[in-house]
Structures are given as structure tokens and as C-alpha cells.
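Before I ask anything, here is the structure I am working with.
All protein chains but one are shown in place.
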Amino acid sequence: MIHWLRGAQATFVFELRRALTWNRFLVAVGLAIFPPVMLNVVVRTAFVSNSRIAADVSQYSEFAMIFLVALVCILSLLLWATPNVQSELEGKTWNFIAVRPGARVASYLGKYFLAVAISMSVSCTALAGCILVANSYQGLENPLKTLGSLAAIYTMACVVYAAIFSAIGTVFIKRAMVVAAGFVIGVESFLSLVPAVVSKVTMSYHLRSIGLEWIGYFLPYTTELEYNMTFGKPWPVWMHIMCIAIMTIVSLTVGMIVITQRQYVTSDQT
Amino acid sequence: MIELNGVSKLYKTVIGVNDISLSLGTGVYGLLGPNGSGKTTLINLILGQIKPTLGTVRLFGKNPWRRSYLLRRVGLCPALEFSYPRISSLQWVTYLVRMHGFTQHDAAKKAIEALTLVRLDHVMHRPMTEYSLGMRQRAKIAQAIAHDPELLILDEPFNGLDPVGRFEMTALLKQWASDGKSLILASHILHEVEAVDPSFLLIYGGRLMASGSPAEMRRILANSPNTLSIRTNDPSRLAAYLTKEAAIKNLKFLGDDTIEIETLSASSVLQRLPAAAIEEGIEIKEVITSDESLKSLFSTLMKIHRGEIETRVSV
Partner (left out) sequence: MPIHNLGYRPWKEKLTRPSSRWRNISASGVRLAQKSLWVKRAVFAAWLPVLYWGLGFFVIGQAMEGKLQLNDGGNRPVVQKAFDAVEKQLKKVNPMLVPTANRLAVASILRRQFRKVPKVEQLASALESGDEMLARNRIWCWLLMTFLRYPQGILILFLIGTIAPALIARDIRSKAFLLYFSRPIGKLDYLLGKFFIPATFIMLVTTLPAMALYMFGILMSPDLSVFWSTWDVPVRILIGSAFLILPTVSLALMFSSLTQETRFASFGWFAFFTLGHGAWWAIVFSTAIKKGMVNSQDLPMVMEEPEVKRWGLLSLYNNIGEAQSWVFGFSSWQEVMPSMIVLLAITVVSLSITYRQISSPLRV
């Protein structure tokens, strides 16, 4: 285990060095500033001086912030977490890694940590920008608390979705990004809104529930009462966090098992 | 060190290797075979990268599948051409050595030593995308030897090397072998492998056709069909003499002073030449054999296995 973690650290540093290019930096910056810019446009479009509407704007700007940052968070994870094996096979560098002791798992974990780190940075930067924008329009009640809560939620989102996407990347080598995108749309978006037990299997439901507990009701349609009647009252926060942690561990374990059991062959060898 | 028992590997309907059994102790081995013969598949089986469809594989006495700790003692230089943009060879080799469990400082030190050994020390801070083919090849070898393995497996290591590079590589490998370490050198070019004086493993169509010492291989080669060009002062008399005395399949006159002989046994012709020179007074100026030595070797082996040529075949 320690050997894996040391190897993961080496992979993290190596891959980070590879990732530090102007092109990728610009992509990260673009993703990070997209939500604050869009939120600025959104709030300006919706903002009125009428105090009744201002209350809606306040609620909506929270939703818009969460929605827009979620977009960039998922996109960032799609880029960094899914092609963990594919990039090595495509670059024909898989063999160099696979013939090192424990390196399959170490490389897998190292790339996972990097995906989490980069996506977290992008998400938190975007969040900070959004809080600044939202606060400049209507003065949030407690901007630091909102930022802290949302940052924690997005950190959890990065941790669990990176694990899921990494596991997908070990199974579907060639179509990892497409399958992961399909997973986000089909499972995490649609299934999480189904008012049944199946929604509780999705991570989106748990993250949403934690958000409802920590920052209050932020969904722009239906009232809190209607929402609770449809989905049931949220569980205690620790239970949601535990579900997320279990899913993370299970996904990482599945990924590690697949990557050690599977016979990856570069195309030259078949 | 390495043991294979009835190993076969199928990629769906494509046979990678077919019923191979061998036992290799410490030493130097040349794994010879044309492209697509199964050399890389065999190497991947030995290293536990793929599982055999049938049979068992043992590396250092243990099944290498799911025992990646065995790979601590192995260094691999694969044949594949790769690219890591913006990464220098020092950064890359250091990373790979760290994956063996070395600390950053030790890994860097070992990487520098290995890169110096392969004469890349003056460019080790430059991105590898700026390297020539030969330099990238040497970087690959550096990563294979940096962690000081007991067994070094090189798949087509001479690819892209110029003659000086090949000479230096051969010297390096000979030094490696003389240090008591093991080496498996996979190639499709006979004379490259011959230079390190290995025991041969001849693989063709996924089957292990023959194995043995260099002398045994040379004996097969000498007795296999070959084409010789002989430049002489009297081609017609030489042709007449050889037709009588040696096993010749075909004969062609090229120009005024050269004959080209296709023979079933190069050694039978070559052995007659001194006699021709002495007894018949024919001047032999030059003898050139075709470069198809590996091709003719495998051709002979295939004929032996098909029963077209009678010879002793060990089971």
C-alpha cells in the first residue's frame, strides 16, 4: 500500500509537470472564469430593484452558481479522470509503466489524485468568482459560509466523480469520455430526479441533499415542502457523506481491480 | 529463471504463441524471429502483462501474473515508438525509477548514471520530442537499466541506431552480460544478435522452432539454402568444377567475372573453393553471401519441421 502511495505521488508530480503547459492552463482558466461571467450575465438579466423579485434572484443566483460550476467541474473531470489508461495506450507508454512493480495501481491512483486536484482548483476558483459576482449585486447574507459550504460540496463531488470516471476509464478504454458523459446525463442528471429509491443511488442526489442542509433550499422550482414530499426528507448529513465515501472507495477499488486484472495490449501487439 | 510449459496465447482467433516450452537459466539469449512471429507476445507473457490461454509461465520460480513485485528484478526496453511532449529524458527516467520505490534523490542519481552510460548526459534536460530516433532509443534503454535489474529484456534495441550507436550498444550489452546478469535480446536481424554471442531461441509463426548455442545455429545456417556470389578470373571453369563437386541448385553468370550460385548447402560450396583454387588454379577474388541469412535459416527450419529435409530433430 505504501509502495502504491509513493508511486502515486511520483505519478502525480510527473503528470502535473506534463500538464503545466500554456494551452492547458488557458483551458483551465477558461473553465474557471466561465461560471462567474455567465452568472454576471444571468443576474443582470434577472435583477430588478423590486424587493420581492430580489429574493427570487438571490435564490436563483445560488442555483445558477451551483449549476454553472457543476458544468465546469464535470467537464474538467471528463478531461482529466477518464482517459487514465487510454492516454498511455494511445501514446504507447503503457508498457513502460506496467512493467514496474505495483505501477499499474500507483499510476491509476496518481492520475486520480491529479484529476481531483485540478478539478477542485477549477471549481473552487469558479465558485469564488461566482460568490464575488453574486455578492456584488445583492450582498449575500454570509458569503464566506456559502463559499465554504459549496467548496466542501464541490470537493466531495470532485472526489467521488473522479473515482467513478477513473473506474469507467479502466473498463471502456476507447470510449471512456463518451461513456462517462452518458453516465452523467443518463444517471446523474435524469435518474437523480426520479422520485423513487433509484435516485438515492446517484451521487447527485446526495450532494444535492447536503447542499439543502448546509445552504438552505436553492432549487428554483417547486417549494421546499413539495420537494420533500417528492423525494422525502434528507437524511442526516453524515449519512450522505458516508454514501459518497462508500461510492468513492468502491469505484476506486473496482478500478484498481480492473487495472490489475485486465490485459491491456497496445495495437502493435495484436 | 524463466520457465514456460506448453504455453499458448490466443488473441481471439489470432495465435500469438503456440505451445511453447522452454527453460532459461541465467545467461544471454537471442530471441530471433521475423516480424509477427510472436517475440513481443512471448516477452509480455514472461513479464506477466498478459495471461497465457494455455500452459504455465514462471519467472524467478513464480507465476508473474499478479505478482508485479517480480518486475523489480527485470528491465524492459519495448520496441514501441513513443512520445512524451515537453518531458526531458532525465525527468522521465527519474519518474520510472521512482515507480520501483526509490526516493526522489536516489531515483535522480540512478537516472543520471543510466543516461550517462548511454551517452545522453549532454541532452538529458532537453525535451525528448527534440531527440532523434537514436537518442529516443537510448533513452528507452536508460530507463530499462537504471534500476539495476537482474534480467534485461530488449525488444529491437538497435532500431534507429547508427553504426557507431550499434557498436556502443553492443559493447554495453557485452559488458552487461559479463557482469553476470541475464539478457534477452529480441530482434529480426541475425548479425545484431550474434554480436553479443548469445544462445539462440528461434521463433516463427508463434512456435519455438529451435534453440541452441551459436555454434549449433551456425551449423544449421551453413547447411541451409543460400545464394553466393563469387568473383573469379575464370567463371566458367569454376562453374564446371562446382557443379561436379558441390550441391548446387542453380547457377547464373553475372558479367564477365562473377557467378551467382544458389545452393542447398552454403558450406558444401565454401568448402570446395580452396580445392578449386589449388587444384584447378582458379583465382577466387571475392565471395559474397546474401544477407538473407535469417530468412534462409527459418526456411530450412520450416522444411525440417515439415519433413522436407531429413535431419535430427530434438523433441
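All chains are identified by letter, namely A and B, in their written order; residue positions are counted from 1 within each chain.
The criterion applied here is as follows: a contact is a pair of C-beta atoms (placed from the backbone, for glycine too) under 8 Å apart; a residue touches a chain by one contact, two chains touch by 3 or more.
Values in this document were obtained by computation on a predicted structure and should not be read as measured data.
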| item | value |
| --- | --- |
| Residue among A:A32, A:L78, A:L140 or A:L207 touching the omitted chain | A:L78 |
| Contact with the hidden chain (one of A:V42, A:V133, A:L207 or A:M247) | A:V42 |
| Which residue of A:A10, A:A32, A:L68 or A:A167 touches the chain not shown here | A:L68 |
| Contact partner of the left-out chain, one of A:V116, A:M177 or A:I210 | A:M177 |
| Contact residue for the chain not shown (choose from A:F14, A:Y60 or A:Y112) | A:Y60 |
| Hidden partner chain, residues of chain A it touches | 31, 34, 38-39, 41-43, 45-46, 48, 53, 56-57, 60, 63-64, 67-68, 71-72, 75, 78-79, 82-83, 86-87, 90-91, 174-175, 177-178, 181-182, 220-221 |
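The rule is simple: only the chains that are shown with their structure count from here on.
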| item | value |
| --- | --- |
| Rounded Å distance, chain A centre to chain B centre (Cα mean) | 50 |
| Chain B to chain A touching residues, read off their complex | 11, 14, 40-41, 44, 47, 49-51, 66, 68-72, 74, 76, 78-87, 91-92, 95-96, 98-101, 104, 107, 143 |
| Residues on chain A engaged by chain B in the complex (per definition of touch) | 3, 6-7, 10-11, 13-14, 17-18, 21, 91-93, 95-104, 106-107, 260-261, 263-266, 268-270 |
